[in-house]
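Okay, so here's the structure we're looking at.
Apart from one protein chain that is not included, each protein chain of the complex appears where it belongs.
Order of writing sets the chain letters: A, B and C. Residues in each chain are counted from 1.
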Amino acid sequence: MTASLTLYMLAASVLAGLGIYGVLIAGHLLRKLLALNLLGMAVLLMLITLGARGTGAPDPVTQAMVITGIIISISATSLALALLLALQRVTDETHLDAEPLPPVGEDGDAAGSR
Amino acid sequence: MTAGTLLDFLIITGLVWLAWQVVAGRELFRAIIMFIALGLAMAVAWARLGAPDLALAEAAIGAGLTGAMLLATYRRLLEHNPAKGGQRYARSSRLALPVAVMSSLLVMLLGLTLVNIMPVEGEVAGQQAIQLMQAVPMENPVTGVLLLWRGYDTLLEMSALVAAWLALRILQPQDAATLPPLSSSIPLLQALLAAAVPIAVLVGGYLLHAGGKAPGGAFQAGAVLAGAGVLLGLTGSLQRSTRASRLLRAGVVLGLIVFSVLGLGQLAFGQPAFAIPGLWTIYLVEGALTVSIALTLLLLFLGSAGVRRPAP
Amino acid sequence: MQLAPAELLLSLVFAPLLAAIAAVMLGARAGRLLAVMVCLVLAIQLLFLGQRFSADGPFDLALAGIAPPLGIRLALDGLNLLLLWLVTLVYLGTSLHAWASIGAGARGTAFWPPWLLMLSALNGLLLSGDLFTMYIGLEIASLSGISLIALDRKADALRAAMRYLLLAMLGSLVYLLGVAVVYAITGALDFALAGSRLPGGAVTIAALLLMTGGLLLKSAIFPLHGWLPPAHGSAPPPESAVLSALLVKVSLYMLYRIWFWMEVPVAGLVSAGQLLAAMGAGALVYGSIAALRQQQLKYLVAYSTVAQLGYLMLVFALPGAWQGTIYHLLAHGLAKAAMFLAAGNMIWALGSDRLDRLPGLDRHIPASVFAFALAAVSLMGLPPSGGFTAKWLMLTAAWAAQAWVWVLLLLTGSLLTAAYLFRVFALTFAPRSPRRRAQPVRRPHPLMELSALALAMLAIGMGFSGTPLLDVLALPPQLLPGAAPGLPAPLHLTPGAP
Partner (left out) sequence: MIALDLAVVMLLVVGCGFYLAGTIGLLRFPDLHSRLHALTKADNVGLMLVCAAMALASRSVRVALLLLIVWALALLASTVSAYLIARHAHMARGYRT
C-alpha cells in the first residue's frame, strides 16, 4: 500500500503546483476559481493519503475533516460565483486586473455549439 | 508492480493530465468540463484509498454540484455579455512557473516524508473514534465522528453553507425579471425527470439510512436530493425567485435548529452538550441536516435566495 | 456564591447563532433588535464567566463529553476572555450604529442574519481549543464578512470583496494543509495536546510555517496586505469597523495560539520570529506612508489598520512586549471601530468621502468629529488612552531588551500616525471655502453618532484600566521564563499602567 500512497502523494503535490500556477496566471475569475478548487482538491487528497497510512481503514477523523473541507469549498465557491455574476452585472468585468489585457487564444463564445 | 499499483498509476496519470487541462486548457468551457472530470477521477482515487464516504461526497458535491454551478455561471456570464463572458485573459507572470514548481517540490518533499512516518506515541484521534464505535449503535466511524464526537464541527459546517446562502440574499439580481428559467422544457427531459426525481429521493433516503453502517450520511444524501432539484431547475419545473418563502427559510435553517436544540438539550438531562444519545436522535439530526443541506445546495446552484413553482 | 458553569461558554456561540436563525425567520426588524439584545446578553454572560475565571483561573469544557484528541474543547483563559469582551463591545457599538445606518428595510433583511452569524463564528473561533474548529469558524466569519462588504453591490465593493475572498480561500487552504501535517504527526487537533506531541524537526517547522503563512495572508500583514484597504474602505461603516477591529484580529489571535501555546520545540523559531516582526515593521512604515497619501477618508482609516497591525507582530521578536501587544490589539480594536463609525458619519453627512470636502464639518456633526478625535488620540498613543498604555508597555519592553531599532520604530510609528491623522483634523477644522457654502449637510441619526462616541470613550477609558486588564492576561506558556527552548526568556514587567 505504501507504494500507492507514495504515488498519490506525488499526484497531490503536482496538483498543488498546478493549482498555484493556475491561480497565478489566470485572469478570468472563473479560471482563478477553478485553480483554487484544484488546489483545494490537492490539499484534501493529501489529507486522505495521510489518513490512509498504516493498516486497516483510513482514519475516520481525517475523513470527517475532508467532508468538511468539501462543504467549505463549495460554500466559498458559490459565494465567489455570486460575486462574479454581480460584478459582471455592475461593471461588465470578469477579471480583477486594473486594465484588461488583450485576449489570448480563442474566445469561448462558441460554447453553445459544443 | 502489482495490479493495484498499476491501477493507481493509471488513476494518478489521469488526475495529473486532467488537472493540466483545467489549468492550461485554451477554452474556459473545456477547462470547466475537465474540472468536472477531474472531480470524478478524484472520487475514484479516494475510493481506492479506502474512503468510499468521501468518494460519494466528492462525486456528488465536489464534481457534480460544483461543476453544475460553474457551468451555470459560465452560461449566465455569456448570456449577459456574449462577447466577453467566456473570454480568456491570460496574465504574463514570469514568477508563476518558478513559484509553482517550488511549492510543488516542497509539498512533495513534505508529503513523501509524512507518508513514511506514523504519528508519535500517544492516542490518535482516529483510533479513539474506532474504539468508541463499539459502544454506539452504528458501524460507520465517519458518521460517528461527524455526529457524535465532533458534531460541533458539523454544526459549524452547516452554518458555513447557510452563510453562503445568506450571501446570495445580498448578491442575487434584485430584479426578478433577470432571473429566467434555466432551460425551456423538452419532452424527453420530462420523461427523465419522471424517472430520475423519484429515484433520487429513494437514493437520498437510502444514503441517509445507510450512513449509520455503510458509506453515506446526511451530506451525501443532501447532495443527491439537491441533484434532483437541479434537474427540476434545469427543466424549468422550479424557478428562481428573489424571495424565499417562510417555509423555505425554515427548511434551510432546520438542520441548525434541530442540531442545536438536541445538542444543547442534553444539558437538561445532565448529559454533556452534544452527547447525542440513541439511534432515533441520530436519525432526527441527520434527517434535519439532509433537508437543510439539500435545500441550501439547490439554492446555491440556482444562485437565488428562493425558489418557486413556475406560473401556469 | 455559585460560580457560572463551564457550559455557559456554549451560549457565547449559540445565543448569536440562534439569533441569526431568528433573524432569518422573522425579518429585519426582529434581527436588529436581537442583535443589540444578544450583545447585552453576551456582556452579562461574560461578567459571570469572568467572575469564574478570576476565582478558578482558566477552565475548559469538553464537548460531547469526549476529551481531546478526538473531542473538541472549548477553553477560556485571560487572552480570549479579553478578546471576547472586545468582540462584544465592538459588536454592541457597531450594531447600534447599524440600527440606524442599515435599518430594518430591504438592506436590513440582507444584513442582520450574516451579521449575527459572523458574531457567532467569531466567538466560536475565540473559544475553540481545536485547530480545525478554528478553521471552520474563520471560514464562516470570512464568508459572512465578505458578503457584507458587498451589501450595496457597488463596483468597488464587489471588486474588493472578490479579491478578499480569493485570498481568503488561498490562505485557508494553506492553513488547512498545515493542520493536516500537524494531525499527521501528532494524531491530535487540540492545539495544546498537539503542541505537546510535536517532535520538532523539519516537518514540524513546515507545519508551523504553513499555518503561519495562511494566517498572515488572512490577517493582511505587510506585504500580504493588498486586499485590506479596498475591502475595509468600501464596506458599509459598521462592517468596516468589525472587519478592522475584529476579523483581522482573530486570525492574529490564532497565530498567537499557534506560536505561544503549542510550545513547539524548534530551535530556529527565533529567526522566524524576527522575520515576522520585520514584516510588522514594514507594515508600520508602509501603511503609515500610504495612509498619508490617501485622498479618501475611509481608505486613510483602512491604511491606518495596515500600519497598526504591524505593532501586533512585534511580540514575535520581543516576547517582553506580550502584554503591550495584546493591550494594543484591544485598544486599537475599540479605537478603530470608533474611527470607522465616525468616518462613516462624516461621509454620510457630506455625501462624499473625499478629504477635501471635510472643511467646516466640525460645526455640523461635532459629536462624530469629537469621536474621531478621541479615537485618533488613542491610535497616536497620546495619554491618557488605551493606545498610550499599550505603546508605553511596548516601549518599556523594547527599552529593557535594549532593542533600539524597535524603540526607534515605535516612536516613528506614533509620529507617522499623528501625521496622517492630523491631516484629517487640519482639514476638518479648516474654514469652509465660500464656494462650498451651499453644500447640504445631512445629519446622521443620533444613534450613529453616540455609538461612535461610546466606542471612542472606551478606547480612552482603557488608559485608566491597565492594571485590572493586565492582571487577567497571564503570559502564555511559550513566553514563560525559561519555558521555551526557541525564544529568549522574556522580561518581567510590572503590569499596570505607567
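Points worth noting:
The rule is short, and it goes like this: a residue touches a chain if its C-beta (ideal position, glycine included) is under 8 Å from a C-beta of that chain, and two chains touch if they have at least 3 such contacts.
The model shown is predicted, which means the values in this text are computed figures rather than measured ones.
In the complete complex, the hidden chain is touched by one of B:L71, B:V99, B:L132 or B:L189, namely B:L189. Only one of the listed residues, B:M102, B:M118, B:I199 or B:V261, touches the absent chain: B:I199. The chain not shown here touches chain B at positions 186, 188-189, 191-192, 195-196, 199.
Just so it is clear, only the chains that are shown with their structure count from here on.
Contacts between chains leave no pair untouched here, as each chain touches all the others. Per-pair counts of C-beta contacts peak for the chains A-B. Centres computed as Cα averages put chain B at a distance of 32 Å from chain C. The mean-CA centres of chain A and chain C are about 29 angstrom from one another, to the nearest whole unit.
Those residues of chain A in touch with two or more other chains are numbered 33, 46, 50, 53, 61-62, 68, 72-73, 75-76, 79, 83-84, 86.
Residue positions of chain B touching 2 or more other chains, listed in rising order: 107, 114, 124-127, 129, 145, 150, 153, 157, 160, 163-164, 167, 171. On the side of chain C, the complex with chain B involves touching residues 7, 10, 14, 17-18, 21, 24-25, 61-66, 68-72, 109-110, 113-114, 117, 120-121, 124, 132-133, 136-137, 139-140, 143-144, 146-148, 150-151, 153, 177, 181, 183-189, 197, 199, 202-203, 206.
Within the complex, the chain C residues that touch chain A are 70, 132, 136, 139, 143, 146-147, 150, 153-155, 158-159, 161-163, 165-166, 168-170, 172-173, 176-177, 180, 183-184, 189. On the side of chain A, the complex with chain B involves touching residues 2-22, 24-28, 30-31, 33-35, 37-38, 41-42, 45-46, 48-54, 57-64, 66-68, 70-79, 81-86, 88-89, 92, 94-95, 97, 100-101, 103-109, 111-112, 114.
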